[in-house]
Structures are given as structure tokens and as C-alpha cells.
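Left out: one protein chain. Kept in place: all the others.
Per-chain numbering from 1; labels A and B assigned in written order.
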Amino acid sequence: MHAMGSIWEYANPRKFMGWTGHALPWLWAIGLGLCALGLVWGFFFTGDDFRMGSTVKIIYIHVPAALMAINGYFLMFAAALIWLIRRQPVSALVGRAAAPVGLVMTLIGLVTGAIWGQPMWGTWWAWDPRLTSFLILALFYLGYIALWEAISDQDLAGDLTAMLAIVGSVFAVLSRYAARFWNQGLHQGTSVPVVTGGRTIDDYFFWPLAITMVGFFFLFVALVLVRARTEVRARRLSVLQARQAI
Amino acid sequence: MDLGQYAFEVLAAYGASFALLGAVVATTLIRARRVRRALEEAEARKNG
Partner (left out) sequence: MKALLIRDLRLALRSGGGFGLGLAFYLMVVVLTPFAIGPGRAGLTSVAPGILWLAALLAALLTLERLFALDAEDGSLEQLAMAMPLEAAVFAKALAHWLTSGAVLAALGPPLGVLLALPLEGALPLFWALLLGSPALSFIGAFGAALTVAVRRGGLLLSLLVLPLYVPTLIFGAEVARRGAQGLDYQAPLALLAALSLGCVAAMPFAAAAALRAGLR
């Protein structure tokens, strides 16, 4: 099918491996450090919310994870565009690398969101528009990963998953509005506080939250880069193994 | 550390999150190491 051979025979992302190798220790250090700082501060050194009690502490994980879930999606969308338009080899791999990380962030967002809502809504799950959107996002991540796994020709898989990411993005935006349309009447006023973590949350909680948000971001980037580097090596490995098998 | 009546919820949320995060970090690093080692072996075989 691929008369010209896999692009990985010729591509050698030395520059990518170079700068990511240098950046990673810093990314890990800053990410873990800020997360630890923010979480310890938020968990031990902030008080309770008068309405939500100590469950407000869940915010320090829920909001950053949810943000990263969406972030992962944007990253996959951008990587898909770059791969389809400019055929930059690493971009296909970045998409593949980001998906499991984004999925885990989505799951954390879902679990913490559901648990957080329990005292408020009295149930372990509620079809709140935001939670629903995240459930759909999780399904999307799962499908994307499944498609990568299902297709043996990795270059073809890169193309198809990129198309899926782009079409999926359009529908993801549609789904957000549809979900709000679907559930406007319920849970008004008690829905999970603004995911963007803006100043609608009491300023009291703002700083530890801001710190964990940044910490999660660095952690996210570190994880994606490690996975991307692994993908690069795995491709090189399979090329070598194919040659040596001859 | 008094978490009041919601202690279970808060701890469950934090616990589940750390478990999930730990899992993705662990699998990422373990696979990274495995692939890198395999690549080094393959390159050694090629050059050696």
C-alpha cells in the first residue's frame, strides 16, 4: 500500500528528541513541585466553604484535571491539522501520545466531579451538562485510542485518527451546546462551579488553585512529551526490526 | 485534620485521582524505559 515506504525510514526527529530531552527534567520538577505545593496548601491550609463544607477541597484536583482534559483535546486537534497539512512526522505521534493522558485527566475530572456533586445532589452521578460533556469527551478519547490500536499500518492510522480528531472537534463543540440545551432546566444554581476556575470561586481558594492548575499543566506536558519520545523510539525500533528480519 | 461530614467524599476523590495519575505516570515511564532499552539493543545489533 505504501509504495514510498514508511515516512519513518527517513524522518529523524533529532531536534525534537534533543530539546525535549533537555526540557523534561525541568518540566517534571516544576510540575510535581507546583502540584505538591498547591495541593498541600489547599488541602491542609484552607478552610471549608460555608455551603460545600470540606468538599470544596476537591476543587484543587477537579478543576486542573478538567482543564487538562480539554487541553489535551486542543492539542490533538492541532496535531491532527499539522499532520494532515504539513506532514510533520512528530505531530502524528504527539496526537497519539496525548490521548491516554487526556483520557486519564477526563476520568479524574469525571470521578472528582461526580463525588463532589454527591453531597449536593444526593446521587453518585447526575446528568449535569458539564459532567455529561466530559463523559462524551471520555468516550471520544477511548474511540480515538481504539482506532490507533486497530489499524496496523501506522501511517494510515495517523491519517485516520487525525481526521477523527478534526471531525470529533466539531461535534464536541456541538455537544456542549446540545448538552446545555438538553439539561437547562435542572440543577440550576447547584451545578458544579465554573470549570474555568475563574474568580467566581472565592478568592480565598484562588491561589492554591492557580498553583495546582499550573502544576497540572506542566505535568501534562511532561507526560505527553515522554510518550511522544517513546513513540519516536518505537517507530525507529520497528524500522530496525523490519530491516533486521530480512 | 478535620474534614467534617464529607471526609469520605474528599478522601475518595483525592485517592481515586492519585491512583489514576499514578497509573498513567507509571505506565508512561515503564513503557518508555522498555522501548528505549529495546531500541538500544537493536541499534547495537545493527552497529555491532
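Throughout what follows, contacts are C-beta pairs under 8 Å (C-beta built on N, C-alpha and C of every residue); 3 or more make two chains touch, one makes a residue touch a chain.
Here the structure is a predicted model, which is why all the values come from computation and not from measurement.
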Visible contact partners (per top-of-document touch definition) of the missing chain: A
The one residue from A:Pro13, A:Gly42, A:Gly95 or A:Gly168 touching the chain left out of view is A:Gly168
Out of A:Leu39, A:Val101 or A:Ala179, which residue would touch the omitted chain in the full complex? A:Ala179
Per the touch rule stated above, chain A touches the missing chain via residues 1-2, 136-137, 139-140, 142-143, 146-147, 150-151, 156, 159-160, 163-164, 166-168, 171-172, 174-175, 177-179, 181-182
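One rule holds in what follows: only the chains that are shown with their structure count from here on.
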Of all residues in chain A, which touch chain B in the complex? 43-44, 48, 53-55, 57-58, 61-62, 65, 100-101, 104, 107-108, 111-112, 115-116, 118-119, 223, 226-227, 229-230, 233-234, 236-237, 240-241, 243-244
Touching residues on chain B, where the partner in the complex is chain A: 1, 3-7, 9-10, 12-14, 16-17, 20-21, 23-25, 27-29, 31-32, 35-36, 38-39, 42-43, 45-46
